[in-house]
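Here it is, the structure in full.
Missing here: one protein chain of the complex. Every other protein chain is in place.
Letters are used for the chains, namely A, B and C, taken in the order the chains are written, and counting of residues starts over at 1 for each.
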Amino acid sequence: MSGNTFGKLFTVTTFGESHGPALGAIVDGCPPGLPLTEADLQDDLNRRRPGTSRHTTQRREPDAVRILSGVFEGVTTGTPIGLLIENTDQRSKDYSAIKDRFRPAHADYTYHHKYGVRDYRGGGRSSARETAMRVAAGAIAKKYLATQGIVVRGYMSQLGPIAIDFKSWDGVNDNAFFCPDPDKVAELEAFMDQLRRDQDSVGARISVVAEGVPVGLGEPIFDRLDAELAHGLMSINAVKGVEIGDGFAAVTQRGSEHRDEMTPQGFQSNHAGGVLGGISSGQPLVAHLALKPTSSITQPGRSIDRHGNPVEVITKGRHDPCVGIRATPIAEAMMALTLIDHLLRHRAQNADVRVDTPRLT
Amino acid sequence: MSGNTFGKLFTVTTFGESHGPALGAIVDGCPPGLPLTEADLQDDLNRRRPGTSRHTTQRREPDAVRILSGVFEGVTTGTPIGLLIENTDQRSKDYSAIKDRFRPAHADYTYHHKYGVRDYRGGGRSSARETAMRVAAGAIAKKYLATQGIVVRGYMSQLGPIAIDFKSWDGVNDNAFFCPDPDKVAELEAFMDQLRRDQDSVGARISVVAEGVPVGLGEPIFDRLDAELAHGLMSINAVKGVEIGDGFAAVTQRGSEHRDEMTPQGFQSNHAGGVLGGISSGQPLVAHLALKPTSSITQPGRSIDRHGNPVEVITKGRHDPCVGIRATPIAEAMMALTLIDHLLRHRAQNADVRVDTPRLT
Amino acid sequence: MSGNTFGKLFTVTTFGESHGPALGAIVDGCPPGLPLTEADLQDDLNRRRPGTSRHTTQRREPDAVRILSGVFEGVTTGTPIGLLIENTDQRSKDYSAIKDRFRPAHADYTYHHKYGVRDYRGGGRSSARETAMRVAAGAIAKKYLATQGIVVRGYMSQLGPIAIDFKSWDGVNDNAFFCPDPDKVAELEAFMDQLRRDQDSVGARISVVAEGVPVGLGEPIFDRLDAELAHGLMSINAVKGVEIGDGFAAVTQRGSEHRDEMTPQGFQSNHAGGVLGGISSGQPLVAHLALKPTSSITQPGRSIDRHGNPVEVITKGRHDPCVGIRATPIAEAMMALTLIDHLLRHRAQNADVRVDTPRLT
Partner (left out) sequence: MSGNTFGKLFTVTTFGESHGPALGAIVDGCPPGLPLTEADLQDDLNRRRPGTSRHTTQRREPDAVRILSGVFEGVTTGTPIGLLIENTDQRSKDYSAIKDRFRPAHADYTYHHKYGVRDYRGGGRSSARETAMRVAAGAIAKKYLATQGIVVRGYMSQLGPIAIDFKSWDGVNDNAFFCPDPDKVAELEAFMDQLRRDQDSVGARISVVAEGVPVGLGEPIFDRLDAELAHGLMSINAVKGVEIGDGFAAVTQRGSEHRDEMTPQGFQSNHAGGVLGGISSGQPLVAHLALKPTSSITQPGRSIDRHGNPVEVITKGRHDPCVGIRATPIAEAMMALTLIDHLLRHRAQNADVRVDTPRLT
């Protein structure tokens, strides 16, 4: 209720501050009998982990995750899975410069007014460091979904002004940007190098796709699959927009163009992005998200302190010049968490349903 | 859990099919002592109601709402508010043409597979008729929010290819489109008239704004104000995209441009759309949504029947050529419902908080 | 969240005041494909209905229920089921005697302080009249459970000082008390007749049993089957105690006596009442509840008015001298609602589980 839980049947509740002793999560509702090890989680954590290229923050966290419960003799038991990551790279730096002043476009000002007290070290709870636990929990969801034939993958589709066409999944994990077009990587690197020289940051667009989704997931009216997916994706730090399928392009489309016709051979297009009436259609589930440019830049910005006095803020420290670069695994995690939750919810109510109509894809 | 409830503390649960005997809702958690009459709800219902111009469906429903509980001697009592709208314009038409076939881009195919059985008359539960109860419930939320100085309003910002600049709230409710620029109305009407002649439909973009929102609403991490707003807006029929503040424009922005600087005189811009770190900043809360073109058009479309055979579907009946036209009151309702829920959630945890820092807007 | 919803996957949300225009409920999460008519609900409503014997209130309500949605062509569709009962016997009596004074042992005083405003006519929302909707919703749950081989039944096990041994289910519904021993009925009637002459009321003990419950229902740790059952039963008006299996008798038992031994032929006893570790064991689920004597009696009682002045209250009107008499169908409803919710929850997480161990009963 206080906002730190995602999902209703497969739930993830997280805790932890950027510079506190540890991050943790409880994953509840995982089906029993799933083989699971810490290594299964570590793969995705490493994809999100900072410090692996010159284009992300140089903070170095191993993000080594421990499973503290819910797994016995290598398989899940159906009881809650406790996860823990110790924070190791908490530099004992001097925070007096930001303790009483609000960094522009950060959550400092709003946390201060909401709670009256805040952990100002590195943004505390509002830091994107929190997303590590989402990725760990998402890896569990992904592993279970894979047993059901569902694969969730993402890629960067735009970096600032550079649009990136999807070419292939093959090389996506082989570059720092999750770029699906190997020929574009050099251009992205050059852009980022110039951006750092400009002491500025930039936004990005990420795309996520789930393949193998069965028809029938999603709970109208309010808990439609697309609505809960939008919820999950918009809850990622810095996200300002979410599209399902054609998204905002649908504004200028005509009905004769947008509607996805069906033949016995399958759907003839996927403008809808895999959802009809809030329920998965069996086509690939497709979403796009917009991330704002990092707020932490070294150019001075105007702000106020906690007494209301004008101040100038320069954000030092180790920051990502484009938070979108590391966002792909997080977006995958939120899509996976949304899907597994709806898979379980669908089973609960509709276990008796038998239909002999062929299923299209 | 089955998807028909919105909100956690101020909850709305709806029921009803397009051609069933009635639509209804239960609004739970409304603060007691709020003056409330059926007329308060009827105003917004009339704004959403079809058949008031030639640009919307000619189905004629008075949408007269009854309050069945929770209000005594003119004020809310804190107990659940039961709402009921009888369906009166249920033409006893012949549905055999669509009973066993799936209209393209509709929820027919997905409902069929999810539930095994569906009320095929007029789309049943998947009809946009369901949104009448959202508007009724939203009117209660709006009335309470108004007592707290919060005003929620929306307008159409694009109709198909025609972008509409916001000029003024004054005339928004005086035209069929909720167009905020009186000089554009004639162009919109001409466009719609041509669209009907083309037997086609088109998408639209709606914008919603809440003014007077206090700083502090929203529950990080997962239940951020913007994430739950995205959830609510994406749950509206036909919505394919949601933006907060600058939305997808943030992809190409630089950090030095996007960040909203603060001075003792207030925020210097509102690229964020009134949310920082998932918590309201006190600036106007701004969201935009994309609606797809109506799927029901009279041009024949390819589809299959429930046995998997190819069929051709022509949607007859009374349909909106642009579902976006009547979406503004619905979007307002979802924003109002999101805000009141977060207002109550904030009070629950943070009643003790006292901060002497000045509040900016 | 505001308390008018029961269940998490099969949810019932109710509204309505004793003397308002109507009572209603939304039942969400019912599996699709269940044959259902209003007559299915009416049977249990008639069992709870007042005015059918001289031992209950003479208020006469037909309690005729309408199904407004969620059922199409005789079967449930998986969408929310709207239920409505119009209040017809709202005597336009004079309530000035109780408008500003708090009847002892009623909720008048607490509602007044909680909400600041209350519908004082007949107790408003706090009236046991609200339980009609529970019984209607419970009848849906019962019907579905029956398709799974689960039968929920209750009986009166004590009326004031008269303990009633369980003899047989046969005649339970053939007397006004749900007494399972036909030879006891005359004694109960004589007791009630004297009680009315004494102008007093008395408590009762009700027992509820579910047979055919599969092993495995219940969600440790906090949502154990017995804990949620206790929640449901304790939420019934006037209930002051709940026992599972041997209940308070277990305090004086020894472990060697209480533990239910197992052999290949089955459990050798059922002290546990069908639950082990919060999960159903496959044995009959057994619960008992204590109901307090009706607070509304014609003997004068001391109280205060809303200004804090001392007053004397005499409760006139039509009241049950023993609220326990009509409580059996309500208790059955709450047990059925608890069971169906856990049946769906179990399916959600554990659909994959296969065990070759024989199941005992």
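Note that in this section a residue touches a chain if its C-beta (ideal position, glycine included) is under 8 Å from a C-beta of that chain, and two chains touch if they have at least 3 such contacts.
Owing to the predicted nature of the structure, the values given are computational and were not obtained by experimental measurement.
J.: Who touches the missing chain here, B:163, B:190 or B:348?
T.: If we include the chain that is not displayed, B:348 is the one touching it.
J.: For subunit B, which residues lie in contact with the unshown chain of the complex?
T.: Per the touch rule, subunit B residues meeting the hidden chain are 1, 9, 29-33, 78-79, 220, 344-345, 347-353.
J.: What subunit A residues would touch the chain not displayed?
T.: 1-5, 8-9, 11, 13-17, 20-24, 26, 28-29, 32-33, 66, 68-70, 72-73, 75-82, 84, 114-119, 124-125
J.: Which parts of subunit C face the unshown chain closely enough to count as touching?
T.: 1-6, 8-9, 14, 102, 104-107, 109-116, 125-126, 130, 158, 160-161, 198, 200-205, 215-224, 226-235, 237, 240-264, 268, 271-273, 275-282, 290-297, 299, 301-304, 306-310, 345-346, 348-350, 352-355, 357-360
To be clear about the criterion, only the chains that are shown with their structure count from here on.
J.: Using mean C-alpha positions as chain centres, tell me how far subunit A is from subunit B in Å, no decimals.
T.: Centre-to-centre distance between subunit A and subunit B: 26 Å.
J.: Could you tell me the distance, in whole angstrom, between the mean C-alpha positions of subunit B and subunit C?
T.: Roughly 38 Å separates the two chain centres.
J.: Could you please state the distance in Å, as a whole number, between where the Cα atoms of subunit A are centred and where those of subunit C are centred?
T.: 45
J.: Indicate the residues of subunit B shared as contacts by at least two other chains.
T.: Only 1-5, 8-9, 14, 114-116, 125 qualify.
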